[in-house]
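For this view, one protein chain was removed and the others were kept in their places.
So that you can tell them apart, the chains are marked A, B and C in the order they are listed, and the count of residues begins at 1 in each.
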Amino acid sequence: MERMSGGCCKGSHYHEAVVTRVDRRGDVANLYLDISLETVPGQFVMVWLPGLEEVPMAPSDDDPLRITVKAVGKTTRRLVGMEPGDRLYIRGPYGRGFTRRSGRPLLVGGGVGAAPLILLAKKLAEMGVEGVYVEGQPSGDVELFIREALDLGWEAILYTEDGSRGYKGLPTQYLEENLGGFTSIYACGPEPMNRAVLRLCGDRIPCEVSMERIVKCGVGVCGSCVVEGTGLLVCLDGPVFRADELLERGYPGG
Amino acid sequence: MERMSGGCCKGSHYHEAVVTRVDRRGDVANLYLDISLETVPGQFVMVWLPGLEEVPMAPSDDDPLRITVKAVGKTTRRLVGMEPGDRLYIRGPYGRGFTRRSGRPLLVGGGVGAAPLILLAKKLAEMGVEGVYVEGQPSGDVELFIREALDLGWEAILYTEDGSRGYKGLPTQYLEENLGGFTSIYACGPEPMNRAVLRLCGDRIPCEVSMERIVKCGVGVCGSCVVEGTGLLVCLDGPVFRADELLERGYPGG
Amino acid sequence: MARDLSTRLGSLSLRNPLVLASGFIGSDESLLRRAWEAGFGAVTTKSLTPKPRKGYDPPIVVDLGYGYLNAVGLANPGIEYLPRLLSLLPQEAVVILSIAGATPQDFRHCAEVGVENNVDAIELNLSCPHVKGLGMDIVEDVGYSLDIIEEVVSLGRPVYVKLGLTDTYMELVARSLDRGVEGFTVMNTVKGLAIDIESGWPILTNVYGGLSGPAIHPIALRMVHEIYGEYRVPIIGTGGVTGWREAVAMLYAGASAVGIGSYLFNRRVESIGDILKGIQQHMERKGFKDIASMVGYSHHR
Partner (left out) sequence: MARDLSTRLGSLSLRNPLVLASGFIGSDESLLRRAWEAGFGAVTTKSLTPKPRKGYDPPIVVDLGYGYLNAVGLANPGIEYLPRLLSLLPQEAVVILSIAGATPQDFRHCAEVGVENNVDAIELNLSCPHVKGLGMDIVEDVGYSLDIIEEVVSLGRPVYVKLGLTDTYMELVARSLDRGVEGFTVMNTVKGLAIDIESGWPILTNVYGGLSGPAIHPIALRMVHEIYGEYRVPIIGTGGVTGWREAVAMLYAGASAVGIGSYLFNRRVESIGDILKGIQQHMERKGFKDIASMVGYSHHR
């Protein structure tokens, strides 16, 4: 397998990647690619489909590189519909990822926000760290990485909004009830979930949250990914932020 | 002392060097500079005097950097007239220098052509090699490096055209009479001397000659430094050439 | 002793010569505040147009290693956003409002909003190379550019004309000085193209984009040198300043202030402190007592 080292393909040298396997669940697909990537969990790559758009994706595995895509618009729809042999073009990784800490971490992922967290769980497990992985989904048929987390020897807990599998409710419920049992919190999910996490953690416990905004340039110049009011850029200062820096800069949630 | 490593100051970043000592003999001056340079003996630097021209010079010492200049035109005249505290601007080193070989070398320098040879002698002496240094000058008052060569523990022989000091005649005389006693020949001097060296050495003995042409770009594109008929460029393929490559390419002298 | 970096740009007093170039984190109030706090002598807004513009779809930038291409498509929140855009800046911040449009009326309207909101200067973006009808087609037409300039100058604020690389910029400079322009921002990007050789596609969705960064530095330096050499006017020298060395060269060429744009690709804005420090150390080493004595220094040689 070709190894795409960190930053190898910034700039005009996109890396051509071939889809080797597709694993589709509802409107979400895991795309396995024929390259590997050195990346810090939480960092993102820019995925370009010539003729369509370029979108940011936080890998859910690094070797081989895997991206986990939810169809929300035209580019992600095309990605979810891909078949083995299809090609896409990648540059990156960009941004700041999660800080790996020993202790007893809790990982809370909502929707495709679970993607960078399962990679983080893998990297933490490689360090000998054991934690709890909580995944929230609208319903059981898009359960993504529970199996993988269990295979790492971790506890893994599923919440579904419709209660069709696992616990019924939101993954932040788990956080609320069990906060005291952990030494650090990592979260990635839709905005309301992230806010809830920030509200629950405040500066009481080391907490990092990956934020999503519309990323256009990916390199900190266009300003489209600003976290409103804070002056922080998702693509350059994030996507992973410490809870305290977000709150200090006036992000609502504290 | 600031260390100017090889190639550090290519391009628009000229290195500013201050003259610390001037040692003038007739129309020749040794300029000692406040920087050092990693260079292979025989390589050259481009020396720029803003408002005047930029000229190639093969250093006669590397640490501190020393250039040995003969006044032949407006820029070299200004250089020879410099005083301590004056500034000049340097980029380089460029080109291919001499290949250092063990054995018993003979170094033949004519005029300021002696400059790169005394640096070569120093480097060979550092390798434990002992050889003979022959310097030819128009007259004894521009004797340059005989003392330095003796200080290296080498035999050093001066030839002057007017016989005012050392042997009367051309340094190639020594070569002609003693060729058999050496394992390699290094030469740098005016064109007729270089031709004589090539004629005497042919492909009978490893022989390298440093050639002089008008160097304008210094980087192999303008063609001004071509060794006529051979397709070889002094600034890129030289200034030091193996005798056999020059002769093979049709340089007259074989 | 650290040298004082304060300087004058025409009628403006700047705490230092670095100016945030238009198009870089200048369309959001929290980012603009952050830029000011990072230490710029002045900040230029993203070019604002009468109506908000969405801009082009990504890819909108290409990192070439020796420069960048961009086709952002003048994405901006529109001139009506100006009060909000300025709302988080402290009183003492020096703000240059960049405006773009298709007609003299567009420019006049935007400039009027600027005057109402008390911006320190107005920069006319006549030279965006990748947006039809809002770009190079304007600046290549000297007469039309002058119509725009007249409309805006009449409002009484300092006006800077942002130049692109055209055959006629020296003529435009001469004639816009006659109209009372205070100075020039030199330069905008140069139209270019990047093709991905793996896919065979032009990388930018818009196909063509504007070249910025190191690649254009020698061109910007030349334009500044030519204009200063002829007219000794205030110039914001912009183009490929990606370190203190290029900033110093810009001042030497004749710029009174130095625009910082592509330096910010992949860099936090706080890192402009390195450029400021580099300039300061250079001044100490060379014995320059202030910025003014460096402006145009290469012409005295």
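The rule is simple: a residue touches a chain if its C-beta (ideal position, glycine included) is under 8 Å from a C-beta of that chain, and two chains touch if they have at least 3 such contacts.
Given the structure is predicted, the values throughout are model-derived calculations rather than measurements.
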Residue of C:19, C:43 or C:190 in touch with the missing chain, whole complex considered: C:190
Listed residues C:124, C:165 or C:258, member touching the removed chain: C:165
Selected residue (touches chain absent from view) among C:40, C:56 or C:201: C:201
Residue in contact with the excluded chain [from C:248, C:275 or C:291]: C:248
Listed residues B:61, B:135 or B:237, member touching the removed chain: B:237
Where the missing chain touches chain B, by residue: 10-12, 14-16, 46, 48, 50-51, 53-55, 87, 89, 215-224, 226, 228-233, 236-237
Chain C, residues in touch with the chain not shown (by the definition above): 64-67, 69, 140, 165-168, 190-195, 197, 199-202, 207-208, 211, 214-219, 221-222, 225, 245, 248-249, 252-253, 282, 297-298, 300-301
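Just so we're on the same page, only the chains that are shown with their structure count from here on.
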Chain ID, smallest distance between chain and overall C-alpha centroids: C
Chain A-chain C separation of Cα centroids, rounded to whole Å: 37
For chain A paired with chain B, centre-to-centre distance based on mean C-alpha positions, whole Å: 63
